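Apart from one protein chain that is not included, each protein chain of the complex appears where it belongs.
Per-chain residue numbering starts at 1, and chain names A and B are given in the order in which the chains are listed.
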Amino acid sequence: MEHAVLVSYLRWIVLLPLLGAAVNGIVGAAIQKRYGKGAISVIACTVVGLAFLFSLRAFLHLWGLPPEQRFLLDRLLYWIHIGDLNVDIAFWVDPLSAVMILIVTGIGGLIHVYAVGYMHEEESYWRFFTFLNLFTAAMLTLVLADNFLLMFVGWEGVGLCSYALIGFWYKEHANTSAGNKAFIVNRIGDAGFTLGVFTIFWGLGAAGHASAVFRDIVPYAHHLAEISVLGVPAATLAALFLFVGATGKSAQIPLYVWLPDAMAGPTPVSALIHAATMVTAGVYMMARLHFLFSLSPVALNVVATIGALTALFAATIGLAQNDIKRVLAYSTVSQLGYMVLGAGVGAFGAAIFHLMTHAFFKACLFLGAGSVIHAMGGEQDMRRMGGLKEKMPYTFWTFLISTAAIAGIPPLAGFFSKDEILWKVFASGHRALWVLGFLGAGLTAFYMSRQVFMVFFGECRADHHTRHHLHESPPVMTYPLLILAAGALFAGFLGVPAALGGSNRFEQWLEPVFAVGHGHGAHAVHHAVEPIEYLLMLVSVGIALAGIFLAYLMYYRGSLSPDLFSAAAGGKPYEWIYNKYYIDELYYATFVRLTFFFCWLGASFDRYVIDFIVDGAARVAAFLSWLNGWFDNLVIDGIVNAIADATFALGNRLRQVQTGNINLYLYVIVGAVVAVQFLPRLSSDILTTILFAVVVALIVIGGAAWVFARRPLWRPPVLRGGTTQSH
Amino acid sequence: MSGALFEIGLRHFLCVSLFVFVLGLYCVLTRKNAIGILMGVELILNSANINYLAFSHFSSGRYDGQVFALFVIMLAAAEAVIGLAIVLGIYQNFATIDVEATDNLQG
Partner (left out) sequence: MPMKAIIFYLLALLTVGSAAVVAFSRNIVYSAFSLLGTFMGVAGLYVLLAADFVAVIQVLIYVGGILVLIIFAVMLTHRIDDVAVSNRSVGRIPAAVIVVSVGVLMGTAIVSARWAQTANVRVAPTTAGIGDAFLGPYILPFELASVVLLVALIGAIVVSRKEIR
């Protein structure tokens, strides 16, 4: 790890699709209007193509290095350096991520080309390719990230683009609901992922080696097994949390429910995101953190069990579906179960191998299904298809090859990868899980053959109009099919196990990655070949052939009626698997309604408490202002008016002194003279004083009484002061 | 006391003047007739004159009091003239010289 080669071209693998998304996103509508859809497709496909070339360069660069030094590092930006957290935007290529980026850019590029033809009549063409490029950029970020945070950025990015692309035809409510479901279920997984990251960081911090960068965690990860949280080792806790994230992304029990609904999106989306890339992010993450999982046998057991259960569970549901894409969706869930199962028994190399082969044949299957849907004018119900093999030869043959691959028929790719996983499961002692996987393989072969027979063989059950319009898809759609089918044919040879004389180059290539770290994750590639391996190989091929034969009898020859099985045991089992075991209904009745209850709670709180307080405050303010106005009117204006009134009243009275009566005037004059003359001369003579006082008092009192007792002769009109406005 | 009664001194004249003043005051305060009021004023002025001359004669050997008394007479004359002219004017406007009738400006 210390000898990573510093390069500067890895960033283009991520930045080119990002640039394509930016250009198409910002000016795409204008470009499309001016230069047509061709310009959009050129931009979109070119950036992915160039990213593929850079990925190829990285791969070749890696190949040229000695195995223990196969690490490339490209530091792009200084990012977060706070306390113990030191992460940069840096891209890291080791053999594992080299495989992944080749898959993403290669198969992704082919799907881009296919989509040029498939989405040909879409008005929002530019929006589609914007999100497709953005998705590619996010997936590549996830794969190339050298630390948890950058990986999480990519992790969330693919979730977001998945939401945008599933709900691409947003005018239909069902599509947007499917997009919501995908995003929300993924978010639940992301919560687990985040908790896992926190646990690791905290655990390492407690051990003194806090870091979020993968290559720095590897040597110290064993500390996590020593630290315990509530009696559970931190390694187990972190692994389980991270696995919750993986179940969300990789559609395992219990968070798989979004994937079948995601078929509401355009078929290229289903191929890219839900077959080849996004759903594999969970498996990739577990492979990247294999050293952590290896520290916790408990976690590995949980992973393996859930993987096996999912593989069988989804396969049973796939038996009864009639929508061509639904079958493929459940098939994807099932195959992911195999990958997770492989990771769970420590066979990370085998899991990644199956990831690669599955990318080829599942993408081919989805694109083929898209080709069929395109030819049928939008029809997706297999019961209305049939006999298409003459009309659509390319589609038919590639579909057939891919079906054989997924069924596990040697020497196609699926055989080698699936068999490798099943052998590793058996060899690690999980016999019961092997049985589940084994049965699942049989069912897979059956329902995939059923699909082939129903769609391509027999009489065409479509109506007259559709039958006339049946035609093979244009080359832009069939060429990717051919390339992918070739991959389904030959990719398996990269991983031929020693038992069959091969050297399993694939696992050799990945060995340096998985040999690092402690625990029982490391498997010697060159193990001794045991006879039981051959037996198991034969048995799994056998059950696959049995499945195909059964489908042949039921859907081609018609000698065995499907009703026999659907009506078996009172029809109840069939009803159960047809209705997907009512899991969606169960989730709705519990979690969804619980969430709605909390929504209702929050809304009620907001309406009755918060609004009450706010309105109350407003009402208090209004009341205070009313009070203020009332006070102003009553008191302030009252004072002003009272002063005016007092002035008037006083004047009113006092002017009555002017009686016009001369006698009164003379009285007053005399009285005044008397007062003025004798007032200073209050003598010591009591009699005089008393007499004088009496006289003065008489005059004063008589005058005042006379003034104020007289009836006023005239009132002036009342003039009100103040600032009151007329109401 | 007989001396006081027969020996005419300042106080005797002052008492006479007092009586006339009081009667003039009474006339001023009670009369409704405008001319009656003016007559009261004349009485008051005369009583003042008596006072002046009495003091001039008994308390001061000079002529100042008499000069003042002459001034008072002069002004009394002028005042009587004006007053009576006004009374005649009132009579022309109100057809009466009852002072209670001239209350047009009251209030």
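By our rule, a residue touches a chain if its C-beta (ideal position, glycine included) is under 8 Å from a C-beta of that chain, and two chains touch if they have at least 3 such contacts.
Since we're looking at a predicted model, the values are computed, not measured.
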Missing-chain contacts mapped onto subunit B: 5-16, 18-27, 29-33, 35-36, 38-40, 42-43, 46, 49-50, 53-54, 56-61, 63-64, 66-67, 69-71, 73-82, 84-89, 91-92, 97, 100
Contacts of subunit A with the absent chain, listed as residue ranges: 663, 667, 670-671, 674, 678, 685, 688, 691-692, 694-695, 698-699, 702
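Quick note on the criterion: only the chains that are shown with their structure count from here on.
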Chain centre separation (subunit A, subunit B; CA means) in Å: 121
Residues on subunit B engaged by subunit A in the complex (per definition of touch): 25, 28-32, 34, 37, 99-100, 102-107
Interface residues, subunit A side, partner subunit B - complex: 655-656, 658-663, 666-667, 670, 712-714
